[in-house]
Structure formats: C-alpha cells, structure tokens
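One structure is given here, and the rest of the page talks about it.
Every protein chain except one is present and positioned as in the full complex.
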Amino acid sequence: MSDPLLRIEGVSKHFGGFTALNNVTTHVNPGERFGLIGPNGSGKTTMINCVSGLLRNEEGKIIFDGKDVTDLKPHKRTGAGIARSFQIPRPFHTMSVIENLMIPAEFVGHHRGEKTDDRAEAMEILETMGMADKAEDPTTDLTQIELRKLELARAMAAKPKLLISDEAMAGLTGQEVDEVIDILFKMNERGITIIMIEHIMRAVMRFSQRIICLDAGQLIAEGTPEEIVKDKGVERAYLGSTDDG
Amino acid sequence: MAIFIDLLLNALVIGILLGGFYAALSIGLSITFGLLDVVNIAHPTLLILGAFIAFFLNSTWGIDPVLAGLIATPLFFAIGWVIYQIYYNAFEKSGAESLRGLAFFFGLLFIIEVGLIIQFGVDHRLVEAWYIGESANIVIGSEIDVAIPYRLLVAFVVAVAATLAIQVYLTRTFFGRAVRAVAQDMMALRLMGVDPIKVKRIAFAMGVATAGIGGALMIIVLPIEPSVGRLYIGNVFAIVVLGGLGSISGTLLAAIIIGIAESIVATFFGPSWSPAVSFGILLAVLALRPEGLFGKTAGAH
Partner (left out) sequence: MKYLFEIVCVLLIIGIFVLTQVVGNQFYFFIGFVILQYMVLATAWNILGGYGGYVNFGSAGFLATGAYTSVALINFLDIGLVEQIIAGGAIAGLLGFVTGYLTLRLRGVYFAIATLALAIILETVVAHWDYVGGAAGTSILPKRKPELFDIMVVDRKTGIFANYKEFLFFLMGTVAIISVWIARYIENSKLGRGLNAIKDSEEAAECMGVPTLRLKLIATTISGAMMGVAGAPLASYLTFIDPLSAFNLEYAVNAIAMPMIGGTVSWMGPVIGALLLGTAQQVSSLWIQSELNLLIVGVLLVIFVIIAPEGIVGWFRKSRKGSRG
C-alpha cells in the first residue's frame, strides 16, 4: 500500500467552550472512495472545513500529499490539490456556468504553471456532468440538481487530487441521487480520491470503500460499509444515546 | 493635584451619564444590526429626525421633550415597519443584501439628513425644559466640586430605564425570545409555527422606534443640527460591536466605557477631539477584537 494522500493527525477544533472536533485521527488513501458520516452536529462539516482550510484547527496536523498544510490558506490548499463542493450551493451568481468553472481553472491552473486550453477542459467537465448545453446560462436559471452538479464541476475545474463532496445529494430525488453518484464514480475512475459527506445512507454505503463515523466530535467507528452497518456505536449515535440498543 | 482630581471626577461622572445616554442611542441598533443582522447605518440619522420632531413639538406647543419623544415613538415604529418591508422585498428576500442593502441605507441616511437641512437649515437647535441649564453640585472639601447637569441626569435615567425595559422584554416574553431565536435559528422558528419574517419586521420596527425617545434625549443633552447624525455612527456602531452584537447588557456597559473615554478626552484635550475617540475605538475593536468585549463573534468569515 502506498502512503496515504491525506492524513488527519489528532485534529481538534473548539468554538469558545464547545468542542466541535476532539482529537480525530484518520487517513485517506490515494484513489480511495471515502465516506464520512455522523448525525447532525457531529463535526462532519467542521472536519472538512479544517481540511479545506476555511477553519484553522488549534491542535493536530493535516498532511496532504506528504506536505503539512495545517497553516496554509484555503486557496493554497486548492492549489495543492484539495477541492470541495458546498452543501448549500454557492455559485458565482453573476457569472455564467462556464465562467464559474473558469475561475478555478484560471487561478489554480496558472498557479501550477500549466498552460492548457481552460475553456475546452471546462466544457469537457460539463459534458461528463451532462451540463454542456447549460454552459452559457446564468447560474440563476439552474435547478437544484444543476446547482449541485455545478458545485462538483467547479471543484473538478480546480484539477484536484482530492475532491470533497459535502452533502451533494441532500434534497434530491432518488433518481437524481443516482445521477450524482454516477458522476462521482466517473471522477473516481479518473484517479481522483473522493471524500463523500452524506446523510443519505444508501448513497454512502453504495459509493464508499471505507467509512468513518463521527459523533459529538469524536471518531467512533471506521471500516468497510458492511462493518459500519453492523457497528453498535454507529447505531447508537444515530438512534440517540437514550436508546440502550 | 486637587485640580486634576476635580477634573477627573467631573469627567468620570459626566462620562457615566453620557454612557447611559449613548446606550439609549445604540439600543435600537443593537436590535436591528446586532440581533437581526440588518446594517441600518441610517439609525443615527433617524435619531436626528427624532430630535427634530422633539424640537418641533417643544418649540411649537411647549411639550416636554421626553414626552415628545414618547409621542413620536409610534411614528418611528411605523417608519421602521415600512423600511423593513422595503428592505426585505428588495434585498433580503433575494439574498442580495450586502452591497445594495448598504447603499439603500446610505441613501436613506442621506435623504433624511438633506431633508432636515432643507426644512430646518443648518443652525443648531435646542429645546426648553425646566431641567435644562441647571445642575446639582456635590462639593467635597474646598477644591473638589462635581457638577451633575440635570439635562444629563434626565437623559441618563430615561435611557437606562428604556434599556432595561427592552432587556426585560427580550428575555422574559415569548416574542422577545422569538426575536433572539431569529438571530440564531430561523428554521427552529418555522417549526414552531412562527413566521420569522414577521418577527423580524416587528423587531426591526421596535429598534427604529427607539429613535423617537433617543432623539429627544439627544436634543435634551446638546444642541442638534442635521449633519451631526454621521458623527454618531461611530458612537453607536462602536458601542454595538464592542458590546458584543445583540447583547443588551453588553451594549449598556460598552456605552458607559465609550462615554467615559470621550468625556476624559474632551476634558483633557478639548471637546473637538470627541468624534475621533469613538471612531478610533471602533477601528481598534474591528482590527483587534472583532468579537467585541462581551459577546458573540462579529463574524470573521
């Protein structure tokens, strides 16, 4: 087995007196499909905010691709190969769909000294998403699922090694969920490591090779989907601690 | 030395009284900006409007300015209601509040200020009441003489009473708790069957309504001309941010700190430096401790 792509080592994050993440240690391997689950308020979003750099963890280290990125700003981490989508879509709403993709293409691409045809690449990403015909549309005209796809497409335009998909499927219909999963599978086949944060169990279980579960800021379980399903701790976390289960 | 102590004591007493008065000016903004997250930079100018209404009622019919402030309160409630309705429909609903919302309130500030200039001119105006011009003196020994102007004392008492009343209302009543919930969790309110927009509208109107009484206190304390409103932007925002957004008791404490700081600077360096004090404190707070001294974060992204 090669070295992990992402290592999270003893990471803690506090908000005032509240501990959102408590000494979490885990890793993600290159090319892996990695699931992150946990009840509401368990620290999932905090954890990926720490990984993407929007939050700075007070304790612990985040090592990406062999480099310590703990003190790097988010845009530097994106440059290093971490890209994310947002749970509530945050498109650049005064731009067209393709212009949305051009932002990371321009700011990350040129940063690496690559000079490629950004526009053609952006179109190709949109094609894999089935959104090529929307390229010139303003984002304000998009439907909910199109906005979710745009989130993923824009993250892809940053040419990431690691893609973090933050609840990209919340509120979508069953068929739409399958559509998004297919897209994520496609990206994974291209060699991109994916962390999926998801509430829809069916989706995480189908997609992930390995899953961790957070509860109240603690890592309570780690394993394959089959192991996680059987885990008593996970069951308790989801059903509530009053249940003796 | 005795002279220094005399000056310092006077400055402290005036500062505390001034602080109470500032709390009354800031309390409305503490609700609209601190709790509801609506950046009403027109608040100080609404206060000036309140001051001129008190001036008008006082000079025309001889109505006591405090009473005039109370009379004007329903009018300001209505003004606040209308402003929020426009703000919500034009900006908040579509999520485009930041840039345009700010420009909207700036335009409002400007219209009120210039409207007052056109109506009343740029001269300083003042009101008449039995407590204006007199002061109580506390004499200690032969050299220390602390003067307490009644005008400031009246403003202080009314201001503290109004602030405490709002504090009680926000913490003890169902509606008050709903207002504070709006600031934290809109969803929870919806689940309780409360329309958050309605709560915000009433709360915003309440915040603006304080400009009636606040404005009256303003013109009791000092002569007013239309453009001084802008000088108070520093005061009220410094107090609301320093006090921790939306914390009413924090607002009172921060107001007293600013009041004392201004009073000491005015005593020892001259009153023309006063505007720089609150704005300086505001800049320092924003740069160094955006979460304020007593409360929740002012929101780094």
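Each chain gets a letter, A and B, in the order it is written, and its residues are counted from 1.
Keep in mind that, in the parts below, a contact is a pair of C-beta atoms (placed from the backbone, for glycine too) under 8 Å apart; a residue touches a chain by one contact, two chains touch by 3 or more.
Note that this is a predicted model, so its numbers are computed, not measured.
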For the chain not depicted, the shown chains it touches: A, B
Residue in contact with the excluded chain [from A:D3, A:D68 or A:E106]: A:E106
Listed residues B:I5, B:A78, B:L102 or B:A165, member touching the removed chain: B:L102
Residue of B:L164, B:I264 or B:L286 in touch with the missing chain, whole complex considered: B:L286
Contact partner of the left-out chain, one of B:I48, B:M218, B:I233 or B:A266: B:I233
Contact footprint on chain B, counting only the chain that is left out: 39, 41, 86, 90, 96, 98-100, 102-104, 106-108, 110-111, 113-115, 117-118, 227, 230-231, 233-234, 237, 241, 272-273, 275-276, 279-280, 282-283, 286-287, 290, 298-301
Absent chain, residues of chain A that touch it: 52-54, 73-75, 78-79, 83-84, 86, 90-95, 99, 102-104, 106-108, 110-111, 154-155, 157-158
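Criterion: only the chains that are shown with their structure count from here on.
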Distance from chain B to chain A - Cα centre to Cα centre, in angstrom: 45
